[in-house]
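Right, one structure below, let's go through it.
Just one protein chain is left out here, and the rest sit where they should.
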Amino acid sequence: MPLDTSFVARKFKQIGTRPLRPDGLDKVTGRARYGADYNAPGQLIALVLRSPHPHAKIKKIDTSKAEKLPGVKAIITSADLPDLTNGDRGMRDMLENCMARKKVLYDGHAVAAVAAIDATTARKALKLIKVDYEILPHVTDVDEALKPSAPVIHDDIFTDGVEPKPAKPSNNNKRATFGHGDIEQGFKDADFIVERSFKTEQTHQGYIEPHACVANVNPDGQGELWVCTQGHFVYRNQCAALLGMDISRLRVTASEIGGGFGGKTHIWTEPLALALSRKANKPVKLTMTREDVFRASGPTSSTSIDMKIGAKKDGTITAAHGVLRYHGGAFPATWAEFGAMTAFACYDLKNVRSDSIEVIVNRPKTAAYRAPSAPMAAFAVESAIDELAHKIGMDAVDFRIKNAAKEGTKSSYGPVYGPIGIGATLEAAKNHPHMKAPLGKNQGRGMACGFWFNFGGQTCTDINVTPDGSVTVAVGTIDVGGSRASIGLMAAEELGLPYEQVRVVIADTSSLGHNDMTDGSRGTFSTGMATVAAARNCIKELCKRAAKMWDIPEDAVEWVDGMAKPAGSNAGNFPPLSIKEIAAAAGNTGGPIAGHNELVADGAGVSFATHICDIEVDPETGLSRVKRYTVIQDAGKAIHPTYVEGQYQGGAAQGIGWALNEEYIYGKDGRLQNAGFLDYRIPVCSDLPFIDTMILEIPNPNHPFGVRGVGETSIVPPLAAVANAMSNAAGVRMTHIPMSPPRVLKAIEALKKH
Amino acid sequence: MSSVHVTTTINGDAVDFVCNADEPLLDVLRNRLGMTGSKEGCGTGDCGACSVTIDGRLVCSCLVLGAEVGGSKIETIEGMAKADVLHPLQKNFIAHAALQCGICTPGFLVAAKALLDNNPNPSEEEIRFGLAGNLCRCTGYDKIVRAVQATAKEMRGA
Partner (left out) sequence: MLAKEKGLAFVLAGGTDLLVKMKAGMIEPDLVVDIKKIKGMADIKKSATGFRIGAAVPGVALSENAALSKAWPGIVEGANLIGSKQVQGRCTMIGNLCNGSPAADGVPALIAARAKVVVSGPKGKRTIAVEQVPVSPGRTCLKKGEIIEAILLPKRPPRSSDAYLRFIPRTEMDIAVVSAAVNLVLDPKGVVNDARVALGAVAPTILVVADAAKALIGSKLDAAALEKLAAACSAACRPIDDKRGTIEFRTKVAGVLARRAAEIAYRRAGGKL
């Protein structure tokens, strides 16, 4: 019988409480083992040689001197990584990104790697590798790359989505359009129109743990990989494919992960470590340096967005049109599409259109960063909406309430919404004490909305009842921020057991079927769904055993409050059996008791948020400080409220950093100038105030407990919330993110001159 | 470069090691002494994940050579709990959910302990500036500051 995953309203006993997380002890004592905390006996240390040029042909790589250095055990170039991708462009790009083949495509692109007995020797060896480059012209700006004069980076990319297909290759790999209605007419009907262009600079997820792995490939072709990752099954599948190994011969064990936010959903140096190990016939440890992380992992896109929104004087939006240009770094990607899909998702619009333009530039291969592509689109939309509200003379919140999407609205990206929370978050914002708090000199308040789809995906879960009646839950979804506790709560709730009797572990790839990565805010949602399903299967089995012990039919037993009970007086007058008692007798009733589930979690609930920001701007220097910040977001059901708050706060903090100071700075030479935490400026403790949170719960009808994903939406509103606050504080409409002091001061000075 | 033989004290225990002259203390702790509690987030003193104290002073162990610590008293995250009794900061970090991925947590605990050892009654601002040398990307610092405040209050009252 297929699992019914619909939401059933009920009073929860454990869900919604705030127990301590099971991995807390190890993490506060330094015992927890992250990617770089494991060492294999006899391991070699690997380092990667990277291109200093943004675009160049590789004429020759001479590793002979390095090979002769005592202590060097293996050196690889792309010659050691044959192309086995068989026409799969996505895999081929992944391979080429791991190590350059004929050309280097960005500053930091790997060209060779060395495994040696220690780091000192590996460093010396890198210096002895000689690479002859033929430098090519480069382009790093998303708009510059679209100009006819721009150097074309791949000669086999012809724009997809354009009729007729272009005859000449370009840096524009795809175009697409979303929306419905008649925007031309809509703009004709508008009394007020705001039309602006916006630019956002490239940012990085900024996880504190650099990528690290220990790889071991035996001569018989069996491989082991210890790695920090958001998806060990995905890493296994991709590494095996690139190295020509059967998937089942590679066993990946996930370490604890020190932050990912999307950046650890993609392989970077792992295939290199495996290839080195295979060549040297020894374990190889490869840790990326912080500089390499910035130069050669997967930051998010920089963007250029045109926005036009029109409304009647009564506040009804009549038309909205966005053109979004995003880049995927040096390889074709479709990030602009996500931006185009999410841009207008918060609103009920009769006439809406968003056009996505995907671009290729000489920058590292872009990866997902928490609600990928949505923050930039929301920046443009919410800034324009704010300006439009001002033009009409309507309050910013009221204007949004009037146009907010609701149940039954056809979204700008296609689907019709079920019950959703945007209206509720706006009403909550309107009535929140933050809105009424007085503002000081040079201070301004702004607000903005945000949206994220959330994903489901393939998930497997194993529940096993131990001989003493406690329960282990093996999941395949990586715990990035404390979801182990939430999974434990859901298993405990469903089974009717105390939380302390449930132990959650993240299993390695040989122990479970495929699990998708922890991305798309799917961790608690999907794993929760699979865990509930597995728990229900486990309960069926437990009831079956009780029936055997009582010698009554299986369907005469029900599971209530963690105990097997005869269902109705006809079934018999037996005292209830606890899981402990059933487990103790398991050997006689059929062996070990388990519940298992594989599913594709469907029906992930969309999540909406409204943020409020107070900012103080020094008009003489452009310096700004966030003085107060509130996140109001719909979680569907907060399984562990404290960790839901933590997700809201963390996303908001990243968004604030993105809004004010974080950016990749490239010189005219196409090289990254700030590949470190000194000049890639993420918020420090003293930069932020306490971040207030408000969890709304509009249950997702497609999840047994009503859960919606929560991890991503909170990074979507801050760019605009901060920009709108800045506008109210200093009178300047900022259209270039980050709003760093030099940009703000320039805008303030320009305003003064008028 | 040559090797150096160092005799020092770590978390109260006498420790001997041999290291390269140019080897940071962080690498000695992690690779030679098996003490992987201190983390390398950047290697250049910008993130604080490698924080330890040397003779009572909070430092980044990536900016100190192993060769420099002969005769000093080093305290790392591994020495914070006494046997199976957690330091109040460790207890409160768990209780207040002041960690999500946990990679920055050892550095924060060492820095927060140094802060409270010097200033048992810090204001919110003093806490924030005292911990400004430790980067966290997951929490937005909110629950970290609250955990430190709760600990300071508890330790003053106890």
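Letters A and B name the chains as they come in the text, with residue numbers starting at 1 for each one.
FYI, a residue touches a chain if its C-beta (ideal position, glycine included) is under 8 Å from a C-beta of that chain, and two chains touch if they have at least 3 such contacts.
For clarity, every value in this text was computed on a predicted model and none was experimentally measured.
*Asks:* From the list A:Ser297, A:Thr366, A:Asn661 or A:Thr693, pick the residue that touches the absent chain.
*Replies:* A:Asn661
*Asks:* Using the document's definition of touch, tell me which of B:Ala81, B:Ala97, B:Ala111 or B:Cys138 contacts the absent chain.
*Replies:* Considering all chains, including the one not shown, the answer is B:Ala111.
*Asks:* In the complete assembly, which of A:Asn218, A:Ser248 or A:Thr621 touches the absent chain?
*Replies:* Counting the whole complex, the residue in contact with the absent chain is A:Thr621.
*Asks:* With the full complex in mind, choose from B:Gly43, B:Gly102 or B:Pro122 the residue touching the hidden chain.
*Replies:* Within the whole complex, the residue contacting the unshown chain is B:Gly43.
*Asks:* Touching the missing chain, which residues of subunit B?
*Replies:* 21-22, 24, 43-46, 48, 51, 54, 57-60, 62-65, 67-68, 111, 114-115, 128-134
*Asks:* Which subunit A residues touch the hidden chain?
*Replies:* 123, 291, 620-623, 625, 660-661, 665, 673-674, 678-679, 681, 683-684, 686-687, 740-742, 745-746, 749
As a working rule, only the chains that are shown with their structure count from here on.
*Asks:* Can you list the residues on subunit B that touch subunit A in the complex?
*Replies:* Within the complex, subunit B contacts subunit A at residues 20, 30-31, 35-44, 46-47, 49, 76-78, 80-81, 86, 90, 93-95, 97, 99-106, 109, 125, 127-129, 131-146.
*Asks:* Going by the contact rule set out above, which residues of subunit A touch subunit B in the complex?
*Replies:* The touching residues are 20-21, 23-25, 27-34, 36-37, 39, 120, 205-210, 256-261, 287, 289-290, 480-482, 642-643, 645-646, 649-650, 652-654, 676-678, 682-686, 688, 690-691.
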